[in-house]
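Just passing along the structure, written as structure tokens.
Every protein chain except one is present and positioned as in the full complex.
Every chain is named by a letter (A and B) in the order it is written, and numbering of its residues begins at 1.
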Amino acid sequence: MTDTLNTKELKRFAAVNRSVKKVDGVALVTGQPVYTDDFDVPGALHVKLVRSPHAHAIIKEIDVSRALKIPGVVTILTYKDLPRIPFTRAGQGYPEPSPYDTFVLDRKVRYVGDPVAIVAAETEKAARLGAKAVKVEYEVLDAVLDFEQATNEDAPIIHDEPEAIGIHDASKNIAAHFEMEIGNIDEALESCDKVITRTYHTKTQLHAMMEPHASISYFDPNGRLTVITSTQVPFHARRILSRIFNIPIGDIRVIKPRIGGGFGGKQAVHLEPYVVAVTLKTKRPARLVFDRSEVSMSTNIRHEMKYTVTVGATSDGKIKVIDMKGLSNTGAYGEHALTTFMVSGSKTLPIYNKVEAVRFSGDVVYTNLPSAGAYRGYGAPQGLFALDCTIDELAHELGLDPLVVKEKNSIREGESSPIFRIMGEGREGVDQIVRSCKLQECIDKGKEAIGWSEKRGKVARRGNKVRGIGCAIAMQGSGIAKIDMGAATIKMNEDGSFNLLLGATDLGTGSDTIMAQIAAEVLEVDYDKIKVYSSDTDMTPFDTGAYASSTTYVSGNAVRKAAEMVKERILEKAAVYLEEPVENLRVKNAKVVSLNTDREVTYEELCTKLFYTFEQEQIAATASYVGEESPPPFLASFAEVEVDLETGKIELVKFVSYADCGTPLNPVQALGQLEGATVQGIGWALFEDVIYGKDGRMLTNDFFTYKIPTRMDYGKLECGFVDSYEPTGPFGAKSIAEIGIDTPIPAIANAIYDATGVRLRKAPFNSEELFFEILKKEV
Amino acid sequence: MKLELNVNGKVHSVDINPGEMLLDVLRRLGYKSVRRSCDNASCGNCTVLVDGKPILSCTTFAARAAGHKIETVESLAEEGNLHPIQESLLETGGAQCGFCIPGFTLTTKALLEENPEPTEEEIREALNGNLCRCTGYESQIRAILNLVKKRGGLSDD
């Protein structure tokens, strides 16, 4: 969708590209009760889940009789009490590209923490006591705790249920499989001067959002099932609930209030089925709030992935072949299994679009570990660690500057990659030309900020400490082309304000605000004249939800379209009112003015008339948008580390990230997204280790043991944007939400190599490992 | 067990379980800005001020807090006017999802009362126990630095 208004040159923006304060900002800074757990629902039952202590087991007996006798316990549900309908928790477009391998409660448990019974009681204490009193007898089975053993001959089959749909090969624990090849790998390898093969392993990560998952369900006075929940995907949640409980979609309402962070960890149904099951049974409201250990162990985590990458090039650094073979760990259930795996390739390989042959293949396997799911970056960071660092290694082996090699082989404006067409998310993608790509500018700005030319190749040693620099470049996407749809409704009020009803989900990202800015830009009003209400499946039009970096581009374009339609109608009605041909009129500063005469009318006056006395009509419009393309944002990052050779401690001295996100619709908020994603990536690189016990139990399930970075844990952070404009985006915007997390791991790994000569090929990096590697080298 | 809790200058008579934490009692009393996040004294989101000092309400017994002055963020915005810390956060985008903000704001308030012109290092150290997952911290530090500069501290060099 390109038209004259979407060109940068025409005018300076009045409402977008402005760092206005968030529309919900005052509520947030004054600590208003706007999160799910803040709502007091009188008479709500407290729900507590009984969980499996075993990684893999069958329930032989489950006895709730003693638990039911505990005063205050109202009902207890087990797999016997619920319809056996397979589904996927994943919040994705229907039909979901994830296997339907999950039941609300099953007779089999597949990870430590897998729910076994739902207890509902009058008080939290009674619920806890009730949960403790449920007696379960298990037949313990062998468990798969290492994803590299999942397909072994003797590995137990994790999903042997006959009802499951869409598992690639359950007998081998393979949830999904993908392969594609362009060109002829073997032939192309022959023509290379240098071929290297390396294996890189990215371990899992916890989202660690500050607000624990919470859901409340109840029947409203008219008997409609209502769910208030901390979710990124209200519309998918509604559809999934409809499926698993056999309730018509129209009889369910899902509302998302403010959420305290998600990062993909709330892009699935996690708590809703449990509270809804209780409400359906008891007809009473039900509430469930996870404690931190439940959030860590029993929602979703990141897909652990291992890639073996072969890169071939000529001696001048021209990359001719890339072959990526991967293995992904999807844990006990397969939500987001295929799609995250494909994104590892679809959002990394197109960067190096000048190759002659490229191949991407591999399996996603089940294990008896917590279920992996959506997480910011969604496979791209894992793929990029392997790809970027292998290219980095190749450059060093050729005696070339790795930044120059990455730069010279990377995609530019006006170019394309066959990957766009072949690899989408879960299915084929969409062919596209990269219309905006300021990767070069990002590289130029970033390398200056880190001092690349001055520092590169020089040994910087001070006593026991040695410094090094590394780089990484990345791309992502802006929504899933031809799949993600967002819609917006705008209606006019008689004081010249507008209600903007959006399906799009603000999880702290500020999307409500930038949508108001977009509407304000089109309608030529102050952005605070746009009153935003979002994410209520009854009141707001459809939107797939906050993921795939789709909100700015997809939902934003829908808002733009709706605003255009409203603007047109305003002009049409004003034409009649002012008795002027509509071609003479335009909107300006909350008025309709004539270009030829001095006749004008304020929005306020016009709408008041239109409500009560003149050509009465409610001016309103609903528009939908689906991306024809998914224009990638681009990022160049640079890391400077200092390693203490005597301890292996890695200090991040400076981290620089410059991004091309098209027009940042709200520069302060966009910067916040980039900085936040960067620090989250730094955490994953240097601090966030998930450790399991021998029994498969996640041991690092709280913030005492799982360390996310604090304010003193990193050095200088420099993040910024380069000037860019995406013609298909709303006022030139592309996405910014995810890309920042793609680069810290590879950039830091490359910097550690520069400093110490040690290649760390497993993330997160820890000082003990580095220490012993350094020791080995010195011997 | 019956208690009197002084919150933001108002005295509440409450009936509590002797083993209850201040966090739960405050939320029951309607002070929803005090938040539960990590359950084990590791994130700072539940921070309130007791006698002007930042402490974690999730690991403070309500009965211990009786007889002391408790302050939550509800005390800050007076008659619709934002406290300067809150205003500064709005300007720099320091509140994304907002969940960590009340704890952050109170800790900052206590810092600035003790040390009106902190260096960046001192700010980071004082706030090291207030975790945030959304912002990457920079916009929040900028908010405090701007505020300090505005008030005349921190020379421009």
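The criterion applied here is as follows: contacts are C-beta pairs under 8 Å (C-beta built on N, C-alpha and C of every residue); 3 or more make two chains touch, one makes a residue touch a chain.
In this text, contacts and distances are computed from a predicted model.
**Student:** From the names "Molybdopterin dehydrogenase", "Protocatechuate 3,4-dioxygenase subunit alpha", "Glycosyltransferase 2-like domain-containing protein" or "C-type cytochrome", which one matches the UniProt record for the unseen chain?
**Tutor:** "Molybdopterin dehydrogenase"
**Student:** Quick one: jot down which shown chains the absent chain touches.
**Tutor:** Counting the whole assembly, the omitted chain is in touch with A, B.
**Student:** Could you tell which one of A:242, A:361, A:594 or A:700 touches the chain left off the display?
**Tutor:** A:700
**Student:** Which one, B:55, B:70, B:85 or B:144, makes contact with the chain that was left out?
**Tutor:** From the options B:55, B:70, B:85 or B:144, the contact with the absent chain belongs to B:55.
**Student:** Can you tell me which of A:308, A:361 or A:647 touches the chain that was removed from the display?
**Tutor:** A:647
**Student:** Counting contacts across the full complex, list the positions on subunit B that touch the omitted chain.
**Tutor:** Listed in rising order, the touching residues are 1, 17-21, 24, 40-42, 44, 47, 53-56, 58-61, 63-64, 107, 125-131.
**Student:** What residue numbers in subunit A mark contact with the hidden partner chain?
**Tutor:** 125, 128, 646-647, 649, 687, 691, 699-700, 705, 707, 709-710, 712-713, 766-768, 771-772
In this section, only the chains that are shown with their structure count from here on.
**Student:** From the mean C-alpha coordinate of subunit A to that of subunit B, what's the distance rounded to whole Å?
**Tutor:** Computed value for the inter-centroid distance: 29 Å.
**Student:** Enumerate the contact residues on subunit B facing subunit A in the complex.
**Tutor:** 32-33, 35-43, 45, 72-74, 76-77, 82, 86, 89-93, 95-102, 105, 124-125, 127-139, 141
**Student:** Would you tell me which residues of subunit A are touching subunit B in their complex?
**Tutor:** Spelled out, the residues of subunit A in touch with subunit B are 19, 21-22, 24-35, 37-38, 207-212, 258-261, 263, 289, 291-293, 507-510, 668-669, 671-672, 675-680, 702-704, 708, 710-712, 717, 719.
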